[in-house]
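Would you mind keeping the following structure in view while I ask a few things?
Only a single protein chain was left out; the remaining protein chains are all shown in position.
After this line comes chain A, so read on.
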Amino acid sequence: MAMRQTPLTCSGHTRPVVDLAFSGITPYGYFLISACKDGKPMLRQGDTGDWIGTFLGHKGAVWGATLNTDATKAATAAADFTAKVWDAVSGDEVLSLAHKHIVKTVSFTQDSNCLLTGGNDKLLRIYDLSSPEAAPQEISGHTSAIKKALWCNNDQQILSAADDKTIRLWDRSSMQEVKTLTFDTSVSSMEYVADGQILVITYGKTIAFYNALSLEMIKTVEAPAPINSASLHPEKDFFVAGGDDFKLYKFDYSTKEELESYKGHFGPVHCVRFSPDGELYASGSEDGTLRLWQTAVGKTYGLWKCVLPEDLGSENPEQLYTSTPEIKA
């Protein structure tokens, strides 16, 4: 029996959701943080979308959000010219790092000891979280606002994407630029996959895959519409993308074939991310919602319950909802 995708809608935000990040897999499952223009980033249980808490403190739109691997810390980047570090268990604000302009992106090192920030002042900053009063190290070079910055190559290098249409690779020790990629148009998103050192970049209708160490192109794929974000499955079987036509697309990574597409959001998709186990992907949209989508449609996982023919008619204490794609929490 063919099954149709039932996305799970997570409501709560009151403005567009612009960034999402999953944690690693912890003894308590995995977690998802959402950055929103309403200034109130939220933490959710990753496999169900259940709200856990809201980080209160920012005084402007939150443009970037991230979790450390074990989801004990969160970091956010906001239009109030601060990046904040939070205790992701209690929800308390731990640090507020003042910047000179809107902060757009934050990233923890694997040991959670350092935080990388970037934003409209065109500088990358590295904060030592064990000495937060100390001045951060600063890396200059971009000629326009930085929209994304990530640690790579075991935190020995940094990748940054900016409105100057470049992606730059920097060496952390020397703070020098190692390589630069230049594009004809602004890069809309960048994701780094440590296992395999793959960089996923989107620009225009293109999803491009690069070697993160050499910045050599592996392959490109064209989507039917302008794409704002893409994410590669942990097993590298698939990748998903979302953009201006409100749809989510799933492609086969090897063959580049478009496998599935789903309409569900009521506005452009700003961000899409695979969960760390690859069983689902989350999308954030201009419509103010996050949606969770199954990688394998019909599989029993999280809140999705596959009803087999032999289950029908038997005593089943669980209440099941069969709903149309447009359902809301």
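As a working rule, contacts are C-beta pairs under 8 Å (C-beta built on N, C-alpha and C of every residue); 3 or more make two chains touch, one makes a residue touch a chain; residues count from 1.
As a working rule, contacts and distances are computed from a predicted model.
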item	value
Protein name, per the UniProt record, of whichever chain is missing from view ("MAK16 protein", "Bone morphogenetic protein 16", "Lissencephaly-1 homolog" or "Ubiquitin carboxyl-terminal hydrolase")	"Bone morphogenetic protein 16"
Contact residue for the chain not shown (choose from A:I52, A:L95 or A:A194)	A:I52
Option from A:S90, A:Q110, A:S140 or A:T185 whose C-beta touches the chain left out	A:S90
Interface with the unshown chain - residue positions in chain A	1-6, 8-12, 28, 42-44, 48-56, 59, 72, 87, 89-91, 292, 294, 297-298, 303-307, 318-325, 327-329
